[in-house]
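We show some of the complex, not the whole, and keep each chain where it was.
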């Protein structure tokens, strides 16, 4: 049973996940119509509270809420009272006084969404908390894989890059293991430390050790500022050991799916010919992100409205 | 009779104020519903023109307009042509050419909203002008007090802090005296100079001289940059003479109301246990702010629409 909030894939079971993905599939159709809007959440208030910069995730949620006819209030750290020293809880208490229905939060501190979810009656959707989780990204990744592969049980998925510091990777790992897939991770030592094995994944050292063997290769965005810490000379060096180019892709299964959460560093973790190639499903991920976010808003807020049949 | 604009509480009489508060009380119910929206201002254009940064006031007006189904255009100084040296009047003439119905303005210059109100046919709502007035804050404060105390005639209200530089305090003083309350102010000398007596308030020197004696204590936000000017050693020093903590609160009437316009400096003007304590009505103030802003937009714009019955 999906509860009041979506905080992480760690909290969902396989049935919950499939139910969300099924709902997302139905909402994907709304965005294919000429009139891309349903009245489901008319009169509901959705707040996007982004304490870290974001464009694509914020726009995706914003559009999801608008296509469901909700009112959207945007709130970002750069213009907020948090700059006047207000605590997150005080900011949230103030939002609460405006009677929102859902707050979508991105915050640099892991656990921030959970704190709000416990304290307030409205639904909280985690749009990324520290290096903990980014569950809507995980769900859109799962939907994209399920579309192409069907049942994910026994499927093999490689995640390549800075897995340790990636909330996307963590949500993917939780989701994939719950749906029965096997996850292999590859990245430089500090990015894929042995502790990761506790999450139920297999550790490899380079992309070459995973590429031949998997149904999906998920390339993570490399944070250039992390390369230094990882003791790698340059992004060119990174590309040599961990980047996915055409040569490596030729050694993969012919039907491998290439995924990336975006934005892409072309020529670093992903060669342009691969990003734009026929095995890439990166833009399907974006489309699915919108559908997943519409589905979650509907599942969390829309059921009482008695208008769900519109979708 | 409420006119075209809301520029300050100085311009309203007691009957106007009670009428606004009565309307706000009805609109407060809209935000308690599942469908938090009425069609009253459909097709009306409300512009929020904030030449000073704000989050909470801007969000409150934005949501008020959306819950009345108006279209909202956001305009902030940081992205505006004013950075290209355009005068306020030229900016306003350009807005006028877009045929707005109301412009909500916050500006660093006292009198800026009045200038626009005289020059243009649309309604102007003052969201804070210099150190002059912040009438919607004043109205929400009055509504909060009236909810708890009923008739304010003869009630005693203390305003503590930098009263001289506070547009919130000035609007509160105008409103409270019109409704028959007595206002006591307390703050360091430069923050509560003798001239304030001209506004019809009694001056005291410390919070201890007012705390035992009042129905409401309104704590102002201290601007840290003002502390220097006020010749006080630090915010700790300020808290000692002017902050409200549990010890002081125990000396107040047991039914005293603690108010604050937010955002709070916890541990400076207000101890956390007091801000979050049972005498605090700070979050009711925020809820009432939304209701007051809906009421004003309705009273200024909505009467011609013939849909007022919806609220």
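We just call them A and B in the order they show up, numbering each chain from 1.
In this text, a contact is a pair of C-beta atoms (placed from the backbone, for glycine too) under 8 Å apart; a residue touches a chain by one contact, two chains touch by 3 or more.
Quick caveat, the model's predicted, so the values are computed rather than measured.
Every protein chain here shares one sequence; 2 sit in place, and the complete assembly counts 3 copies in total.
FYI, only the chains that are shown with their structure count from here on.
Distance between chain A and chain B, defined via averaged C-alpha coordinates, is recorded as 40 Å.
Across the interface of their complex, chain B is touched by residues 42-45, 71, 73, 75, 79-81, 84-87, 90-91, 93-94, 96-99, 101, 304-305 of chain A. Contacts from chain B toward chain A in the complex involve residues 31-37, 53, 55-56, 59-60, 62-63, 66-67, 76, 262-266, 283-287, 290.
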